[in-house]
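Only a single protein chain was left out; the remaining protein chains are all shown in position.
All chains are identified by letter, namely A, B, C, D, E, F, G, H and I, in their written order; residue positions are counted from 1 within each chain.
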Amino acid sequence: MPDAKLLEVFESPTESAFVIEHIAEEFTSVCPKTGHPDFGEVTLRYQPRPANAGGTCVELKSLKLYYHSFRSEGIFYEAVTNQIRDDLVALMDPAWLQIITNWRGRGGIRSVIRADYGDIPAHFRGR
Amino acid sequence: MPDAKLLEVFESPTESAFVIEHIAEEFTSVCPKTGHPDFGEVTLRYQPRPANAGGTCVELKSLKLYYHSFRSEGIFYEAVTNQIRDDLVALMDPAWLQIITNWRGRGGIRSVIRADYGDIPAHFRGR
Amino acid sequence: MPDAKLLEVFESPTESAFVIEHIAEEFTSVCPKTGHPDFGEVTLRYQPRPANAGGTCVELKSLKLYYHSFRSEGIFYEAVTNQIRDDLVALMDPAWLQIITNWRGRGGIRSVIRADYGDIPAHFRGR
Amino acid sequence: MPDAKLLEVFESPTESAFVIEHIAEEFTSVCPKTGHPDFGEVTLRYQPRPANAGGTCVELKSLKLYYHSFRSEGIFYEAVTNQIRDDLVALMDPAWLQIITNWRGRGGIRSVIRADYGDIPAHFRGR
Amino acid sequence: MPDAKLLEVFESPTESAFVIEHIAEEFTSVCPKTGHPDFGEVTLRYQPRPANAGGTCVELKSLKLYYHSFRSEGIFYEAVTNQIRDDLVALMDPAWLQIITNWRGRGGIRSVIRADYGDIPAHFRGR
Amino acid sequence: MPDAKLLEVFESPTESAFVIEHIAEEFTSVCPKTGHPDFGEVTLRYQPRPANAGGTCVELKSLKLYYHSFRSEGIFYEAVTNQIRDDLVALMDPAWLQIITNWRGRGGIRSVIRADYGDIPAHFRGR
Amino acid sequence: MPDAKLLEVFESPTESAFVIEHIAEEFTSVCPKTGHPDFGEVTLRYQPRPANAGGTCVELKSLKLYYHSFRSEGIFYEAVTNQIRDDLVALMDPAWLQIITNWRGRGGIRSVIRADYGDIPAHFRGR
Amino acid sequence: MPDAKLLEVFESPTESAFVIEHIAEEFTSVCPKTGHPDFGEVTLRYQPRPANAGGTCVELKSLKLYYHSFRSEGIFYEAVTNQIRDDLVALMDPAWLQIITNWRGRGGIRSVIRADYGDIPAHFRGR
Amino acid sequence: MPDAKLLEVFESPTESAFVIEHIAEEFTSVCPKTGHPDFGEVTLRYQPRPANAGGTCVELKSLKLYYHSFRSEGIFYEAVTNQIRDDLVALMDPAWLQIITNWRGRGGIRSVIRADYGDIPAHFRGR
Partner (left out) sequence: MPDAKLLEVFESPTESAFVIEHIAEEFTSVCPKTGHPDFGEVTLRYQPRPANAGGTCVELKSLKLYYHSFRSEGIFYEAVTNQIRDDLVALMDPAWLQIITNWRGRGGIRSVIRADYGDIPAHFRGR
């Protein structure tokens, strides 16, 4: 089941503002209603706080293992998206952060869920 | 015929603002003039009110059945789009909502109809 | 329900061998098990007999109406494909004929069904 | 030759603001200089006035016939674009309207011409 | 109306066998039934006879003008294809020749018509 | 774990030869070496025996559940492919059958495994 | 060598503001350092002044010949872009104008150079 | 002007049969009729003779310079193709060789010319 | 190892503001943790200061060699991006500058890192 303790960070390598985006193309969880698997893509985009303000970045392999921990979890699209947002915000306390989940669909309807934290720059909103 | 009573909701899972998009790739209705079938894609995008403000989300399977209820209906592109917008706004009372219908075309002209409700954030307008 | 009497022919315009292909991108029928709509693309490919051998071609608008007659029919992929093949062979008695149905899929599995009649030239087999 | 009298309207189906886009993929006219045919795509995008303000929408089949009336006309890209804009504005008196013509090109140069009427919302400008 | 006298040839530049393919992406004629324009792509593929056997090639600009001569002609897909094949065979007496017309479609059905002359090499059949 | 008893069949609907292809785009199993998930697409293509020879077809929903039974299984690409081939041949005793697994890759290498049964027609080999 | 005297204009056909874009997909010049040819695409986008303010448009064939005049010229990407911008501004005195050159690359690096004149509308900047 | 003396070879590195393909995406010459530039892609595919039979391969940079030597040459599509074939056959005396030129087109018609030498394996013919 | 001394500049060719973008599609470095190679695309976008303000542009071949100097370097995505930004800012003192690194991914996650310098115009932010 989803386990935020799998997540690890490293210190931000710079005082400058910069933006990190990780796109996980092979996310899978389970529909709690039907028991059928769901497949989607999870995009994380965020700006770490500067190094001298205690800024941290999520370590890539730990992020992968964290995503894997949803594999047998019965959970709705909306809840997956909000939970990942909350876990990563709690982990890194970033300047801002976005989660976009893009689901391959069932029964002819595919879905995209977007959850934000903080003041997203105008040019990243809705992307 | 179109039946808004097929629609069901569930309570929004969070106090945070987030955005839901459902893309139905296989919508079909009937041209009231010629009796020929029309085929298109219907995109619904909206922001539910927060859970503590009574916010709700449309349930995905009920949305599919609602769309199916247009299958034998003779109705113009523009009316389909406005009716879906009105039915879903009445159902959920969302913060804002968009309907975009994208029709495969007849006689060499394809069409896109966009109907909005509420104050659409700048980055979602016209998309 | 499917109605082969909608189909009309016209006389083949030539003594020479030639090949006609009609791709209907917006075919829809109903799953007899679940009652949900199925969506797919139907390709008809055939060689009419020469004009002086009584060769005929299916008239395009009548073909469209014939396809529309499946719209409310509960029928499996395999049966749709075989029925269209049989109806068109009975109509035109062509030199050879192929039907390929390509379905958009349900639950993550999409399907392609191929049914042939007569001696398909090597370069059209399996296409 | 281009004939605006072919155009017909119907009353806007709603009091709400909404946006209609018709993309004609197969427009053709004739170059007045060389006599060679030009081929392009014509996009019409507009917001009708509300029904209670006398708002109207162009009827789709009449639009197609109007476009066909350019088929034998010797006329430059720029003039086609401005004339369609003027004819449709005169017809519907819309809130705003855009015409974009996208030409397949001759001699290695393809062209896009954009003509607007009224106050185009920021998110549709230049599209 | 279609005018084969517009076609011109030049002598094949070589004794060796080689293959020429011209793809005209912007062909248009008129449906004789509805009077509506048809749009398609016409591919000509052929092997000229060797120069020392009197082999000739169709001149490219004359081919373009010949195609333009169908612009106002009411003629079915099948007849267009067979006529172009016959006119070009009569013009060049090639080793072999193929005409493939690929039509953009009307009412949701698009069509491909293939007419051959002579002994088409196996690797070009059905292409 | 993989469970062939989930598979069900129905009787072939015709005496004629025809070909069925099911493409499952969202297959997942687990690498037995690293414990990391593998993701791929599984294509099944086969010709059922005729109805009067006891021919059967695999039922689509049972096929989906059978594929889901690999979700937690530690198994190599090659073994997945051969096991699915063997299970489906044992189930249906088809005229011929192909399994193609197409894996999204790890560490910059993606893989395709093909396993056949019976005498595959020339035009389907290696596809 | 580049020759701005090849350029010709015609009077703007309208008092209304509109935007013209010409995309030349086959531009070539020569690298002054290595003598090797460079290949790229040149986009010109501009708004002519209104007709009654003396507005003019560049004639399309003269633009093509002007571009051809760079064919044997040894000139850097940056200089090509700035020179075309300057020549066309001098020719037409437009309301605003953009030149974008998009080079196919050498040694694994491809380049895009953008030069503007006047007050580019926000929705065209950086495009 | 085209200069076969620019071409250089190196000895085939192996006794085994293997196949080399070089795709030059940026070929340009001049139309001898209009003086306008032509742009295309030239594909060379061949099998060198084995090293112990005196087999040689064309050196890549020399091939590029040879292609550049057509830059100012007035020459038809068909002649370019046959000349390149003849020059490279004379240079390398390969087991077999193919030249395919794919031209971007003028006036709405694009062209592909194929010239072969020797006994092309069935799976490379017409490609 | 990364060597900023490889970088060379030339004087900006104009007093006007313009924007240069170089996209290196074949960047490679080494993961410091696993020793495995990383592959990505590096985009540099910047506006040089005007010539009369001492503005300079990075020379393209020197940029390529500088990128090659990362080939054997063990360095994280984030550090690569920030170091390239810092080295190029130090070299050119541009009006503004962006570095975007787009990595092909490992273990199903691909990444994009963006680092900016100066006041990026709104239309280039986040691109």
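In the analysis below, contacts are C-beta pairs under 8 Å (C-beta built on N, C-alpha and C of every residue); 3 or more make two chains touch, one makes a residue touch a chain.
Because the structure is predicted, anything quoted here is derived from the model rather than measured.
> Would you indicate which residue among H:Leu7, H:Val30 or H:Leu63 is in contact with the undisplayed chain?
H:Leu63
> Since one chain has been left out of the picture, which residues of chain I touch it in the full complex?
Spelled out for chain I, the touching residues are 25-26, 28, 36-37, 39, 68, 71-72, 104.
> Can you list, in ascending order, the chain G residues touching the missing chain?
36, 39, 104, 106-108
> For review purposes, identify every residue of chain H that touches the missing chain, sorted by number.
So the residues of chain H touching the missing chain come out as 12-14, 16-26, 57, 60-61, 63-64, 121-124, 127.
Simple rule for what comes next: only the chains that are shown with their structure count from here on.
> Can you tell me which residues of chain B touch two or more of the remaining chains?
25-26, 36, 39, 104, 106-108, 122, 127
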